[in-house]
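Yeah, one chain of the complex is gone here, protein chain that is, but the others are all in their spots.
The chains carry the letters A and B, assigned in the order they are written, with residues numbered from 1 in each.
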Amino acid sequence: MARIVLDGIAHSYLSEPRRPADWALKEINHTWEDGHAYALLGPSGCGKTTLLNLISGLLTPTKGRILFGEEDMTGLPPEARNIAQVFQFPVVYDTMSVFDNLAFPLRNRRVPEAEVKTRVAEMLDIIGLKDKARRKAAGLSADEKQKISLGRGLVRSDVAAILFDEPLTVIDPHLKWVLRSQLKHLHRRFGFTMIYVTHDQTEALTFADKVVVMYEGEVVQFGTPAELFERPRHTFVGYFIGSPGMNVLPAKVDGAEAMVGSHRIALEGSYGRPGNGAEIGVRPEFVRIAPAGEGVPVQIRGVEDVGRYRIVRTLLAGHELNAIAGEDEALPAEASALFDPGHVNVYVNSHLVEPEAR
Amino acid sequence: MDKPWNNKAWFLVLPVVVLVAFSAVIPLMTVVNYSVQDTFGQNVFFWAGTDWYEQTLASERFRDALVRNLVFSFLILAIEVPLGIAVALAMPRKGWGVSVCLVLMALPLLIPWNVVGTIWQVFGRIDIGLLGRVLADIGIDYNYTQEPIAAWATVIVMDVWHWTSLVVLLCYAGLVSIPDAYYQAARIDGASRWAVFRYIQLPKLKHVLLIAILLRFMDSFMIYTEPFVVTGGGPGNSTTFLSIDLVKMAIGQFDLGPAAAMSIVYFLIVLALSYVFYTVMTKTGADRPGGR
Partner (left out) sequence: MLELRDVIKEVGQETHIRGVSLALERGGLNVLLGPTRSGKTSLMRLMAGLDRPTSGDVLMDGKSIVGVPVQKRNVAMVYQQFINYPTLTVFENIASPLRVAGHDRKTIRSEVEKAAALLQLEPYLDRTPLELSGGQQQRTALARALVKNAELVLLDEPLANLDYKLREELRAELPKVFAESGTIFVYATTEPTEALLLGGNTATLAEGKVTQFGPTIEVFNRPDDLVTARTFSDPPLNTLPVSKKPEGFVTTDGTVIAPDREAAGLPQGEYVLAFRPHHLFLEAPGPAAVALRASVAISEITGSESFIHVDHAGERWVALAHGVRGIEVDSEITVFLDPERLFVFDRNGDIAASPALRHAA
């Protein structure tokens, strides 16, 4: 096991990339520390699967180097890299039994049969398929097949990292919880480096210690779930993470105040005068709907009750503003919105600005 | 999964039913009719019961031809199926090479049976044929009109040349439909080229192979035109297959009764063997998950 270093890698599927748009993945420098759980989050087409396949060796980067520890892996094929990968659709060897499926990567590496037996038996126990060991893999359900794919990755003792490419796509919501918690559990038990690709923010944030958010072939932010939630560095991150996403309102920022239309919103810290292109970003979770007069006046356009909370869709000076109301909160007919100043971020040209003084 | 129902659809099937009746069922019934009677011409028939069947089954001539047929079909399947799979595996998956290969593969399939026979007949002649002449020049004693082995080799090579493409095209279609993730997973699992073939490609090819084997078996078991054109069933009786013998008997000797009985037996053998192939191949690992 070792850390994985991406040294200036970039990838294009074209043989002669010319324009910036020809690159599926623009230059990335990044280090994956040993034993951590990471997520790669972004919309489809953002380059996250490309990045994953570069790490596993299914693709060779157009530029740059990939190091495992000190060793240069750039040109090596997947089988030489000690990487396991779980795909979106479960891959099982239909004609083999569950046992043989799990034994397959070991037998390919000429592990002695006695050791294969003990290791596979242990893995069957971990993934909870002990009683189906002799069954043909073809007849199993989607989640069981996905467990086999996972088990085939984990059964090898030599893996440096396990890569997941949207592994829960075909799994029912209830089973997603079960499988995800099993993954977490396995991560704690074995301490493999795990890299998990998904477009689903809940999966990414709950799975990972640190999340890489990607957009159009670039990394837009790398941080802990809490950082991504509270201090999105780019308005895209604010929009993409959170459901509904962050409210972004054009504003005139002056010192510790922002003006949205004619309404004054307090900021924490002073931002000077950033000029044109300034916006404030505030998450619906940090907007509270109060009776008129307490905050800036808003007009409620709709309320969606999703059970444990409600999404309140309002207009503030002509801009959409979403707020989250708890299940017990009463909503006034004449409403205003209160902003939590500590959670109002300032953006200029979509990028986060740090306050000059707090 | 059950189908939407619509009674009107049956009317659309009617022309096919009529056509099949005229082209298959009625001729078959005529043959059955002949097979239980004897005739000396002038449309005078005598009831013969199962005599012709007994005679056919007891006949050494029939059994020899049947053995030749079985050996021939066995050789054809043993050569064409592995060869077809191998060629399909070797074909490119993308780029301009794909269409070139597909066209090349389709070419032999476009040539009529009797033309194939004629081509090879000329090709193999020692006086003017390229193949025959070259073989003779390098000292191989090749003469398909004299040597049974040469005659068999010619017929088999000819059939392989003509029909392996069919197996190739079917297998190729099966191969390209395998999702990439399977190959990627196998590479990561450290699978050898052979393991990939054995555990991914072969299982996924099962259904197309079933079709290929059935088609090639039925076709090779009923081979007629090529040996008829090239060898005429000779030298001696060495390439006299059931179909050739049947024609000799029916048209040459005008023994309609025995020929009809032989046809029926022949037909039943093809049917039974095809059924056996089908059940054996679909039985292994039959559990396919059904969706709701």
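Definition applied: contacts are C-beta pairs under 8 Å (C-beta built on N, C-alpha and C of every residue); 3 or more make two chains touch, one makes a residue touch a chain.
All values derive from a computational prediction rather than experimental measurement.
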Contacting the left-out chain in the complete assembly, out of A:47, A:78 or A:242: A:242
Touching residue (missing chain; options A:230, A:254, A:268 or A:294): A:230
Per the touch definition above, residue among A:63, A:199 or A:263 touching the missing chain: A:199
Absent chain, residues of subunit A that touch it: 43-45, 142, 172-174, 177, 180-181, 184-185, 188, 199-202, 205-207, 225-226, 228-230, 239-245, 283, 285, 304-308, 327-331
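Everything that follows uses one rule, which is that only the chains that are shown with their structure count from here on.
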Centre-to-centre distance between subunit B and subunit A (centres being mean Cα positions), rounded to whole Å: 56
Footprint of subunit A on subunit B - complex, ascending: 179, 181-182, 184-185, 187-192, 195, 199-200, 203-204, 285, 287-289
For the subunit A and subunit B complex, residues of the former touching the latter: 53, 56, 58, 77-79, 83-85, 87-89, 91, 93-96, 104-105, 108-109, 136, 138-139, 149, 152-153
